[in-house]
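Yeah, one chain of the complex is gone here, protein chain that is, but the others are all in their spots.
The first chain written gets the first letter, and so on, giving A, B and C; residue counts start at 1 in each chain.
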Amino acid sequence: MHLTVNGNPHDIDVPAGRTLVDLLRDDLGLTGTKEACSVGVCGACTVLVDGRMVASCIMLAAQVDGAEIVTIEGVADGELLHPLQRAFVEAGGLQCGICTPGQIVAAKALLDANPAPTEDEIADWMMGNLCRCTGYYQIREAILEAARVSGRAR
Amino acid sequence: MVDYHAIGTPTPRVDGVEKVTGRALYAGDRRLPGMLTGRLLHSHRPHARIVRIDTSAARALPGVHAVITGDDVRGHLYGRRIKDMPVLADGLVRYFGERVAAVAAEDEETARRAVDLIEVEYEDLPAVFDVVDAIAPGAPLLHPAFGTYPGTQPLDVPSNAYDHTVTERGDFDGAFAEADFVFERTFSTQRMHQAYLEPHTSLVSVTDGRAHIWTNTKAPHSIREVLTVTLGLAPEQIVLHHSHIGGDFGGKGTPLDLPIAYFLAQASGRPVRMVADYVEEFMAGNPRHATLTRFRTAVMRDGTITAHHVEYFVNSGAYAAYKPGGRIGGATRAAGPYRIPNTRIESIHVYTNSVPGGHMRAPGGPQGVFALESHLDAIARELDIDPLEFRMHNLIAEGDEPASGDQITRPRVRETLQAAADAAGYRDAKALHVGRGMAIGDHGAGGGVGNAEVTIHPDGAVTLGTAIFDQGSGTYTTLAQVVAEELGVPVDRIRFEIWDTDGTGGEDDSGIGGSRATRVNTVAAHAAAQDARTALTRVLAAQLGVAEADVALRGPDVLTPGGEPHTWAAILAEVGRSVTGRSHVDERGPTHMTGFAAQIAEVAVDPETGQVTVLKITSAHDVGRVLNPIGHQGQINGGVIQGLGYALMEELTFADGQVTSLSFGDYKIPTMRDVPQLTTVLLEPDNGIGPYQIKGIGETPNTPVAAAIANAIADAVGIRISDLPITAEKVYRALQNRGAAAQ
Amino acid sequence: MTATRFHTPATLDEALGLLDEHGDDARLFAGGTAMVTLMKQSLLAADHLVSLQRVPGLEGVRLEADGLHIGALTRHRDVETSDLVRVYAPLLAHVYSRVATVRIRNAATVGGGLAHADPAQDPPAALIALDARVRIASRRSVRELPVEELFVDYYETALAPGEAITELIVPRQPADAGAVYLKFLPRTEDDYATVAVAALARIVDGRAHGVRVALIAAGPTPVRATVVERALEGAPITAEAVRRAAEAVVDAVDPLDDFRGSAGYKRDMAVVFTRRALERALGLSPA
Partner (left out) sequence: MKFEHRIVVDAPIAKVATFLEDIPAAAACVPGVENVTPDPAVPDTYNGHVRVRLGPLGFTVAGRAHLDRADDGAWRLTGEGRDPRVGAGVTATLEARLEATTVARTAVAIVADVQFSGRLSELGQPLIRRKADQMVEAFGANLRRAVEG
C-alpha cells in the first residue's frame, strides 16, 4: 500500500489485521501517536486522514491506502511550533502528556474547520479526547488562545 | 517579604515542548533489538485451586520463546511492605484476573494465541467478596499462612482481617452515656480505577547479570528495593531507567507486571516488553479501595460533638502487596479536623476474593472524608442547624487537638471554609431543586529523602541532576524554578539530567508520592544550588583575587568591594571549568503542617430522573507559597474533576467477583463536556515548609468533592445517598422511597 | 488480530460475490469502528474482510421524489453536516450529531452502523420515526425493508448471508411536524444513552397527527412504540393525554440491565423521556 505521512510518501506491505496506530508506531517509528483505550473512546491515538480526525487504534492500515496522514510529528513547521503547541505549553494544557498528541491533533482539526470556536463548540469537538490530569480547563484555555493568536496572524 | 524572580512566577512546563511535539519517550515507546512481547493468562475464577496447567501447546507454537507458570517462580513474593503476592499464582488463585501464566513471543499476535492455548484446570473454592462476609465466622480464609510472609507477623486469631488498629482517646463510653443524641450511620465507597491513559508497561533486558528496566514507575528507588526481594537480586544488579510517565494518580507506584517481564526475559534470554491493555488494567490493576465506614457519634443539644466512633473497613482485595504500607489511611480522615475529645477509631483491613487495591490520590482520604462529611451534614440537618454553622462550631482552632489525632500547627480550616462559603455565595437564593453542599479535607506533605546535583558550566548553562521520575505533576518545572532562583538565572537556562537508579551514587531517593515531591525535592534542589553557589563563589574569589567573603552574587552579576561589576558567567568562562553542588536531604520528619481544602458544590437535581447536574464547584485552599501558579492550578483542576468522577460516574462494577466494566466505554470518566464551572480561592500564604514555605496541593483537591456533592443533593431534594457513586438511579430510587414513605 | 485477507473489490457485484464465495468466513467491512474494536478484543475473527472503500456510488446524499437517498458508505459526520439532510430531515441531522464523538462519526458509516445493530446506537430512533427504509442488495436480488423491520435481536439484523445494505431512503420530514430527540445521559456526555426517544408529530386543529415514537437502548433492538402512537393519534393535545400515552411505552420496551441502569429504571425513564419528547414535539413545553 501507499500512503503519505506528514508529507513523506511511504510504500509498505502490511498484514490485513494491522491497525493504523501500529503501522505508525511500529512500522514507521512515529511513536508520538499513543494508544491508550484501544476502543476508540479516549482519543490518544487521534490522527488526521485526509484532513479528518480519526481514531487510529480502530482503523486498519489497509483503510488508508492512498491517503494523506498527519500525526503529531507533522503539526509543527520544523522547529517552529504550531500556535496550538505553544498555547498548550503556556497555558498548562498538559501535564503527563500522554493524551497531548491526540488533543493537539484534534484541536488542529477543529481550528482548521472552525478558526474561531466558542467554548461550547470546543467542548463538543474535544469531548472525545479524554484527559485525566488537567480537568480540561487549561486545555480549553489553550485552544481559545491558539485561536486568538491564529486569528491575529491571518 | 522576599522578592523572587523565578519562584511564584507562572512557568510553562520544562518538558512541555517535547510533549507537545510527540518527541517525549514513554516506556511503551522504547524498542530494544530482539525484543519479545509478553502476555498474560489471567484467572477466570475468583477463588480456586489450580489442579493442572498444561502449557505444552503454547510452548509448541512457533515464535514462542518462553512460557512460565507459578512452578517456575515459586517462592518469589511481591509486596511493597507485606509480601503476600506470588509473582504468578502458586497453586491457588484468589481473584478473577490473577496472573496465572505468562508467555514471551516474537509478536503480540503469537503471544495472544499462545496464551489461548494454555489449559488450566481449576477446583473452585468458596469465595468472599464483601468485607462483612469475609470477617463473618466460617468465612473461607484467603491467607492461612499470613504470618509467614515477609513483612508480616502472625495474627492472634486467623482471620481475613489482617490489620485491625484501634486508637482511643478520652472517656469514650462516658461521653456516649451523657450525650443528648447519638447518631449512627453507615457509608460505603466503590473501587475506582486511576484511569491514567498510559497503561502499565514493563520492558526488561537482562545483560551482564544486570536487569535493565524501563517501566512507568514514579518511585524507582523504592521499587528497586522491593524487586531485590521479589527477584532475589542485589540492588546493584537492578537499574531502572527513565521514561516519561503517562499519568499516575497513585497507580504507578507499583509496576504490576514487571517481575513477570523479568522472569520472561530470563527464561527467553531476550528483552521482553509487556504492555497491559485496558481490560487487564480494569480487571487486574491496583484500584482505589472500596470501603465501608460505620459511625456512632454523640452530640449535645447545642450541636457540640462529644464523642465519635469510627469503624473503617477497607476491602483490601486478595493481597496487601500493592499498598506501600500494607494498609491505607482514611480512618483518621473519618474523624477529621473536629474538636471531639472522646474518640475510638478502628481501621480494619480485610482480604477478599477481588482485585487487590493500591494507592490512588490521597489514599483513604476521599473515602474517609466522604463518610465523615456526609455524616456530619446529615447530623446538622437532623438537628436543624445550618451545616456551615455546625461545622464552624466543632472545627478546631489554634491549640485544639483534632479528632484525627493529627498535630497541626496553625490550622486554618475555619478560614478556608469561610472563604469557600463567601466565594460560593453559600447563602444566596437558590432555584427549586438546586442545592449547595460543603465538605472539608486536608492532606499534609509527605516526607522522604531526596538528591540533587547542580552543575554550572563555563558557558553559563546549568544542569540539574535529579533522581525524580516526574509522573506529570510538574516537579521538574518547580525544581528548575528553584535552581534558577538560587543562581539568579532564567528558568530556561536549566537543563536536566535525569538519573537512572545508579545515578545517586548509592543514596536512596523516595521519588514521587504522598505530596512529597515538592517538599523534599525543593529542599534538595535548593541545597544543591546553594552548594553550587558556594563552589562558584570560591572559584570566582580565586579568579578575581579577593576573599570569598567579599564575593557577592547578584543575579547574573558578581560584585566585589570597589571592583568593577562582572557577570559571573564571563569569569567562569575565563576559568574554563564547571562547578558542581550536591545534596542528599532527609526530610522524613513530621511537619505538623497541613493544607486544608474546603469545597462547595452547587447541584441541580432532576426529581423525575434522579439526574444530578453539578453547576458549580468552589474550591478554597489553605496554601503555602505557590511555586508555579500554572502547575498549582492544574493540580486543583485535575483533582476536582477526578473527585467529580468519583462522586457521580466512576465505578469498577462486579458480578460474582469479576470486574465487568472492562473498557473506557463502560468505565466512564468525565469529558470536557462534563466539567462544571470551577472557582478557586487561594488563601494568602501564611506558613509552610522548607526554604520557600510551601505546602502540597496534589491530593487535597480531589478529597472533599464527593461529600460536597452528596451534601448538595441533600440540600436540593432532601435525600441522602450514602454509597458512591451517586448514580441517577440511586437518587431516583431514594426519591421514590421517600415518596412512598410519605404516603 | 486474525484477519488474513483485506479485499478491496472495485464493484458492488464483486463485493457481493466475495461474500457468497467465503460465506461465514467473510465480513463486509465499512468504516471499521465497531468491527476493528471487536477484532482487537479477540471477540470476532474473520478470514476475509470485504471492504467497500473502492466501490463507487455508495457515498453521499441526494434528494429524490421519495425523499433523501443516503449511500451506505456515507459517514455519520457527513449526514450530520449535509445541507440536504439539515433541510429535509433536520431530526436525522441532529440524531447523527449525537452519536459518540466527532472522531467516531468521521469514520463510522450509515450502513455499517445499521448492520452492526447495536441497540444503543442513536440513528435508528430517528430513522424509524421518519419511516426510513434500507435498500439491500445481494447477487440474487435487491429489496427494500423498513428500518423498523431491520433489527431482529440483540446485534442481529434481518440481513441474509450475502446481503449488503447499499442505501438508506428517508422520506422528507413533514415541515409542520414537531420533531425531538432526547438522549438521557446521566453519566458522561460521551456515554451510550441510558434510554433515548425520538418523537415526531403534527398538530392539526389542536389534535395530534402522524405521531411517531421510537426508542433506542430500551430493548434488544430499537423499538417503535406503536402503543404510544395509537394512544395519541387524533387525540386532543393535553398534558394529561400525553402523560397517559407515554405511560403505555412500558409495553413496547424490554430493557436490559447494564452499566447505565437496571431494566426497571430504564423502563421508568422510557416513560419520562417519551412524555418529555412528546411534550416538546407537541409544543407543550419549550424545546
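In this text, a residue touches a chain if its C-beta (ideal position, glycine included) is under 8 Å from a C-beta of that chain, and two chains touch if they have at least 3 such contacts.
This one's a predicted model, so the numbers in the text were calculated from it and none came from an experiment.
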item	value
Which displayed chains the hidden chain touches across the whole complex	B, C
Residue among B:Thr55, B:Thr332, B:Gln658 or B:Asn702 touching the omitted chain	B:Gln658
Residue touching the undisplayed chain, where the options are B:Arg30, B:Arg94, B:Arg113 or B:His443	B:Arg113
Missing-chain contacts mapped onto subunit C	2, 24, 34, 38, 41-45, 47, 116-118, 154-156, 256-258
Where the unshown chain meets subunit B, residue by residue	42, 44-45, 112-113, 115-116, 119-120, 279, 283, 655-656, 658, 660, 662-663
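Methods note: only the chains that are shown with their structure count from here on.
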item	value
Between the pairs A-B and A-C, the one where more C-beta pairs touch	A-B
Distance from the mean Cα position of subunit C to that of subunit B, given in whole angstrom	43
Mean-CA-position distance for subunit C and subunit A (Å)	29
Residues of subunit C touching at least two other chains	1-2, 41, 189-190
Shared interface positions of subunit A, touching two or more other chains	17, 38-39, 41, 124, 127-128
In the complex with subunit C, residue positions of subunit B that touch it	109, 112, 116, 279, 608-612, 648-649, 653, 660-661, 665-666, 668-671, 673-674, 727-729, 732-733
For the subunit B and subunit A complex, residues of the former touching the latter	12-13, 15-17, 19-26, 28-29, 109, 194-199, 244-249, 277-278, 471-474, 630-631, 633-634, 637-642, 663-665, 669-675, 678
Complex contact set, residues of subunit A against subunit B	17, 25, 30-39, 41-42, 44, 71-73, 75-76, 81, 84-85, 88-92, 94-101, 104, 122-124, 126-140
